[in-house]
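Data block below; observations after.
The complex appears here minus one protein chain, its other protein chains still in place.
On to subunit A.
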Amino acid sequence: MSCVEMSHTFNRNENICLGEEQFQKFCKLFIKHSDEICNGWEWRQKELNEGYMVKVHLRSKISLNSLFVEDHCFQDLQGHEVDDKEKLSVKNVSSDIEEAQVTTSQLIRYEYHVVYSSSYQAPVLYFRACYSDGKPLTLEEIWENVHDCYKERLFQGPWDTITQQGGYTVCSIRTGIWCVRLGRVYGVLEQGGYTVSSITAGIPCARSRQVCRVLDHDGYTVCSIRAVIPCARLPRAYDVLD
């Protein structure tokens, strides 16, 4: 069954809400998949009926002058094809960030938690990032480390997308989408009951009201909103459904 067909089976007006139980079920599937691709997610039991997913990830900081470019380019978030050589324009949040020549790479530790929010009845991604000495990254540094492809979108509304909350950075939920790609993991989160997906190198897709699909540019994981379901490999296009 192709992905397009699958998504059309979802009732567009359905209000999808997870409960804690469903969340745990989906997390089990998610972690199973994570184990299969050695992605590092773990379950942590908190109380009898509560738990969450955790992952710790180390990466070196992308310097501001980084020439790091993906081999394949991605569609930008509006679904337009972007040329391999073309880089999306980046609007700097703070105009006085100096262009530093980083000669030594710094190790950054990211810790992700996927927690069930009873307010939104949906999963929420929390993460914190700190240097090897324990010093936390500033919000600006986190925004800066978002992959170039998503920077334009991020900087249209940085505070709506990644915000602070009590010592963690939250991938916020708003009526747009957000996929933050950090290192090689990212979560897709949306309001109203969605799946968190882990993909090793991927592209976000536009969100429509009820359906969100995330496609990996190698095409190997597509997540429906109901569960992490691997689908047939697709070319680089993606669909937006209302």
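Keep this in mind: contacts are C-beta pairs under 8 Å (C-beta built on N, C-alpha and C of every residue); 3 or more make two chains touch, one makes a residue touch a chain; residues count from 1.
By definition in this document, contacts and distances are computed from a predicted model.
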Since a chain is absent, check the UniProt entry for it and pick the matching name: "Aminotransferase class I/classII large domain-containing protein", "Radial spoke head 3", "Autophagy protein 5" or "Cytochrome c oxidase subunit 3".
"Autophagy protein 5"
Subunit A residues touching the chain left out here are 15, 118-121, 135-136, 138-139, 159-160, 163-167, 170, 172-175, 191-192
